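A short worksheet on the structure shown next.
One protein chain is absent from this view; the other protein chains keep their places.
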Amino acid sequence: MDVLIEVNNVRKVYYIGSLLNRKPVKAVDGVSLKVEEGRTHCIVGESGSGKSTLARIMALIEEPTAGSLKVFGVDSTKYFRRDLSNDSHNFIRKNIQIVFQDPYSSLNPRKKIRDILTKPFKIHKINYNEDDLRKLLIDVGLEPPEDYLDKYPHQLSGGERQRVAIARALALLPKVIILDEPTAALDMSIKAQILDLLVKLKKQYNLTYVLISHEVPILTNICDDVTVMYYGKVVESGDCRIFKTPLHPYTIGLLNSVLIPNPESRTRSIFAIPGDPPSSTSIVSGCAFNPRCPLSSEVCVKYEPELRDVGVNHKVACHKCEQHVIGGYEEYRDSIMRMWREIM
Amino acid sequence: MKPLLEVRELTVAYRVKGAMKYAVKDVSFTLNEDEVLAIVGESGSGKSTIALSIVGALPENAVVVRGKILFRGIDLLKLRPSERRYINGKEISIIFQDPITHLNPLRKVRLIFKDLFEDHGVEFNIQGVLELLRRLKVPDPQRVLESYPFQLSGGMAQRVFIALALVLNPKLLIADEPTSALDLTIQAQVVRLLREVRENFRVSMIMITHDIGVATSIADRILVMYDGGLVEEGSPDDILLRPKSRYTASLVNSTKALYKGVMSWTY
Partner (left out) sequence: MRKLNSLTVCVVLTFLLGIVGLLADQVAPYDPLNTRMFRGLQPPSNVNLMGTDQLGRDVFSWVVYGIRTSLLVGLSSATMAVALAVIIGLLSGYKGGIIGNVLMRVADVFLSIPRFMLIIVTVVLLSPRISNIILVIAMFSWPEAARVVRSEVLSIKEREYVMAAKALGSRDLDIMITEILPNTTPTILSLWTLIIAEAILTESALGFLGLSDFNYPSLGVMLMMAKNAIFVGGWWVLLFPSITLVILILMFNFLSDKLIERLSPRLG
């Protein structure tokens, strides 16, 4: 299968603070991953993990500070320096689109829905007609389309706005759509509807998704490949089976933090990874997760773990996890949880 | 046993551009001592309006059209602002979603506590505050007291906020969407903390949330709101396994569909 987006050791550093007191923030700190055609690649992480920054880099809205990004086989620096033929440049631009988290701010409040949707066609000088617009709205479930075309964003609900944002990304039938927390700001029942919509569109138009979210339960329904991020780095990656057998303590802790709505939850004890993630400007030595990790030892404090293969399509960045998986996976996972509960 | 809180036929509307938009329609429920009630609903269901009505923090354009809120027999809606102030913070307290914006950034945490004590005419008991922070698992409470709110991490700030709400031993704690928009691990921390609070301090709670998972993890009873009306009431089991109304059933079904991939985890 074709690799549509290839991220290689990408770093992105921002500077905050005043002229004389600038502190670097390593939003993305050496991330590598591959997005394969036709698959949904989920990037899981919490705030501070760098996932949104990574999304913008992959969507070619921001340039990485270091490392390389290849889209459709072309190096992104060529794209940014306009070192390509017009056709190539436009091809790339048209085929990677992005949907943002906040349906309230991703649509220009001063434009009608009609204008928002015709924009992509106008920019790329593609002819369109009223039917094209109608079809787009029907595709995303906004029927009858006439009811929506002449409205302003504030006249629509959150879920409807998000559908418009998806329609806008879909307009030019891109190969890849990057979705940055597409459901985080929506109500429960709307989340489910939007996810169903995304699945349907994927089949209908042969799309490839990069889905970024901290809402673990949602991802488990839709992902093919997973990359787990913590504090700017990849801690675990592979295909969706890692949700069943996660190896990295953070992933294990994260999955066990989900508050499941079933009758047992009332009596089941709630698990939460102790401690807080490091602040964006703190300088961390060794593995960023070590202060909160039950397996932490000297080597974890001193050296940053590399992302290594631990199985078929499964990579983990951890010094200690393999040593502990001796008696079988279940025992390993249970022992990690036990160690944590002892600390709590 | 008399209920701690009794809401009767509460009807609240907002004046928007001259028209009245009803946010809460004829809602009645009771809360007993030592009970945790979760009010679950989507945005626009009116659940937050109920919380604000109880603490008297409704915005200016809100109108309580009808109803009573009886707290230990006293109708909160009929109280004068001065009488309200006696109750707020001391008998009934509330925590919100975003702790940092609700704490004065220019005041050290210790002084924020001091202000609270003074507002209620109680002598400032700093040892009590330190003890409370310790019980809420705040590491190094002394340092936290000397910090400013913006210097605290999210989880720490939420604990301070909860401490502020508990320090005067209220009978009722209202948590208005305390976990929305938070990361998963922090959500888990907050819900876990609230559970511990419930177990260790004898305080009744009303938890307002749109997340059924959060509600079933902590509540004894769940109220389901839709479009301003109370649609269903029951135990977590009732709501999850035997929903009576169509709306509740569809809500539970969407949630089940969303959580399909993780439902099998039992650890």
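Each chain carries a letter (A and B) given by its place in the written order, and its residues are counted from 1.
Assume a residue touches a chain if its C-beta (ideal position, glycine included) is under 8 Å from a C-beta of that chain, and two chains touch if they have at least 3 such contacts.
This one's a predicted model, so the numbers in the text were calculated from it and none came from an experiment.
Counting contacts over the entire complex, the absent chain touches A. Screening A:R56, A:R266, A:H319 or A:R333 against the full complex identifies A:R56 as the residue touching the chain left out.
Set against the missing chain, the residues A:S68, A:N90 or A:S280 yield one that touches it, A:N90.
If you put the hidden chain back, the residue from A:G50, A:P64 or A:P120 that touches it is A:P120. Of A:T40, A:S76, A:S106 or A:T208, it is A:S106 that touches the chain left out of the display.
The missing chain lies against chain A, touching residues 56, 59-61, 90, 93-94, 96-98, 100-102, 104-111, 119-120, 123-124, 153-154, 158, 161, 165, 168-169, 172.
By our rule, only the chains that are shown with their structure count from here on.
Centre-to-centre, using mean CA coordinates, chain A is 31 Å away from chain B. For chain B in complex with chain A, the residues that touch the partner chain are 42-43, 153-156, 181, 183-189, 191-192, 195, 210-219, 236-237, 240-241, 250-252, 254-263, 265-267. Interface of chain A with chain B (complex): residues 46-47, 158, 184-185, 187-193, 195, 214-221, 243, 253-266, 268, 270-273, 276, 279, 333-334, 337.
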